[in-house]
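Below is one structure, written out as structure tokens, with a few remarks after it.
Complex shown without one protein chain; remaining protein chains in place.
Showing chain A:
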Amino acid sequence: MSVSSVSPIVTTQTMPTWRQKDAEPFVRIEQINKTFGDFTAVNNVSLDIYKNELFCLLGGSGSGKSTLLRMLAGFESPTSGSIIIDGVDMSNVPPWERPVNMMFQSYALFPHLTVEANVAFGLKREGLPSREVKQRVADILEMVQMGHLARRKPHMLSGGQRQRVALARSLVKRPKLLLLDEPLGALDKKLREETQFELMRLQDELGITFVVVTHDQEEAMTLATRIGVMNNGEIVQTAEPHEVYEYPNNRFVAEFIGNVNLFRGTVVSDERDSAAIQCDDTNGLIALDHGISCAPNQLVNVAIRPEKMRIAREPSSAQNNSAEGVITEVAYMGSQSIYKVRLLSGKEVRITQPNSHRDTGERLTWDDHVYLSWDADSSVVLTS
């Protein structure tokens, strides 16, 4: 995946709310727990989500992200803890009274109703006059470009069209908070990309706070203002997309988001603005340009992203931050190539290099002896 090209969508020119120290959160999840029998689906999660955010809950299956979303919608009640939306405690508020709408993973369109009637369903429950219902349904269907199919039944629509109807239905009531469960999961790659930008545009236009659940890191990277990475019912890191990628705070996040090479080593020096780690896999020390506030001789993992390593036939001038080995696999992907290199220690690492020039004569290939190097600011030390 190419993550280098994406950036978080920041709608306001000023500092985003989640970076301000004293900002009032729009959704406050406080020490929430949810157990099903012996199984703990959500374990002591606390989370603040701010107005106009597009917050992504990212995690594998069984990580508790969907349960958390269902608790926001009101379909599950937390075993303990509280959820406050726009200043109101939601503990005793049933789903039909919450200022929240949800777009279901299966879309959950009513099969016996037309597109129009599906979208109008929520407005009719509010008891709006039929003229206004009609107008608002027509407007929102126009916005998602489904106006011409208003009288179709869901089974006569394609996957992408259904998804648009589901989106329109969840938006038409103008909820304060919109929940999306794997919104792009069922779409093909091209539609996904289109819809991602569509979602961001809508979010920008309507000023609704979005919470998106996804297992797809690329989706989370593109869409989110902030990402909450979940594992085993806990939120392991909450940060902006580039932070999650560049500065993962633990091994799970580093490995879950993108690819990473992990080097195990012991801390030999730790200053205010530099540190060094002794590792058996590398030629010299792993040198860092910042302190890591560790105990001396502590065992740590150093994470280096594949695209932050350089690969060459000649050794680099510096002894530190380098390694050597033999290429075991090459994958040419057009814009970039992926190399797998077996280091002298036997460890396998992965390197991606952009193919920024046309064939430069001798291309690196299987069994070539190569030297790897990286910069002092490329590696991240994971203590946990």
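The rule is short, and it goes like this: a residue touches a chain if its C-beta (ideal position, glycine included) is under 8 Å from a C-beta of that chain, and two chains touch if they have at least 3 such contacts; residues count from 1.
In the analysis below, contacts and distances are computed from a predicted model.
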Chain not present in the shown complex, as UniProt names it (candidates "YdbS-like PH domain-containing protein", "ATP synthase gamma chain", "Heme exporter protein B" or "ABC transporter permease subunit"): "ABC transporter permease subunit"
Among A:108, A:138, A:191 or A:330, the residue in touch with the chain that has been omitted: A:108
Contacting the left-out chain in the complete assembly, out of A:34, A:65 or A:173: A:173
Residues of chain A (touch criterion as defined above) contacting the omitted chain: 73-75, 94-97, 100-102, 104, 106, 108-112, 121-122, 125-126, 169-170, 173
